[in-house]
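For reference, the structure is listed below as structure tokens.
Every protein chain except one is present and positioned as in the full complex.
Here is chain A:
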Amino acid sequence: MKGFARRLAGQLARGLVMVWVVLTFTFVIISIMPGDPVRAEYENLLQQGYSPEQAEAQAAMLHRFRPTGSVFEQYVDYVGSLLRFDLGQSLYSRVDVATVLADAAKWTVIPVLLGTVLSFGLGVVVGVYAAIKRSSKLGDMLTMSGSLLRGIPDFVVGLLLASIFATLWPILPRQGAVNILYEPWTVEYVLSLGYHAILPVATYTISAYGGFILAMKSSVVTVLGDDFILAAELRGMKRSIIFRYIARNAILPLFTVFALSVAAVFSGAIFIERIFNYPGLGMLLIDSIGRRDITVMAGALLLITVAVIIANIVADLFYSVIDPRIRRAGDRV
């Protein structure tokens, strides 16, 4: 257990360094942005008749650093405000960035998780089958489908699905997350939510599926060669029981793949949300860049990176918990 805690602490420290790298990157981008938006805001406020102090305070509230300070002071203010979880206000809607992000996050997190879980289930079942039938034509084809789908990026899957099911054979909606004419949380509203989520979730499922089937197949093939499977066969155990042995041992490495897959799908969501005009974090990032709403842009970038970093940390911890060799090696330290 001590080894686990140590590993967790190490991962968290690494994650914090990465967050800091991203923060610094955004700060640099904002500072060198053409037209100096923070300064422009300040001058705009001055022209509106604010006193210099008021204008400075107002601009600082939006951006979290003073337009007139030195770069170093601005950087300290910027990082300091994030330590207090203050992300500033949207330049576009004057709403707190945290609120804007929370609104968008649910449209990304729920479909992404749903899609990845579906894909996981599908990939595991098909992967086991492909491994057992690996010398037959069907097994070969299933493996090929996995390699092929892994080679095709998510936005192409999205575009193809959209052109088939929304254009050529229009049975599914292509735009938005829900029909806005319905009152929230009536039956129609919920149905419409599900209806609009089909294409994005299907895209997430299909684009993550390739990775799962290939990982599961290779994992099952490894387990099949293990002595305990041979021993079970020699003892004349039922095939269904042996199958359970195989599946239970082979699925372990898949949890790591799952966490990494969530990370990949999460950043890939930018494309899917753009294609389906789905109001998630990716769409928010794109919109905020288009409007030069730099506070929201910085917040969305930060949240997406933090989500990806967390998924990576979880993947690493899964890996260490599942594989006893790594766990014990950690304990000895």
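Definition applied: a contact is a pair of C-beta atoms (placed from the backbone, for glycine too) under 8 Å apart; a residue touches a chain by one contact, two chains touch by 3 or more; residues count from 1.
One rule holds for everything that comes next: contacts and distances are computed from a predicted model.
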item	value
Protein that the absent chain corresponds to, by UniProt name, given "Phosphonate C-P lyase system protein PhnK", "1,2-phenylacetyl-CoA epoxidase subunit PaaD", "ABC transporter permease" or "NAD(P)H-dependent oxidoreductase"	"ABC transporter permease"
Residue in contact with the excluded chain [from A:T99, A:S147, A:T186 or A:T222]	A:S147
Touch criterion as defined above, residue of A:I246, A:I275 or A:V314 at the omitted chain	A:I275
Where the unshown chain meets chain A, residue by residue	14, 17-18, 21-22, 25-26, 29, 32-34, 147, 151-153, 155-156, 159-160, 162-163, 166-168, 174, 263, 266-268, 270-271, 274-275, 285-286, 289-290, 292, 294, 297-298, 300-301, 304-305, 308-309, 312
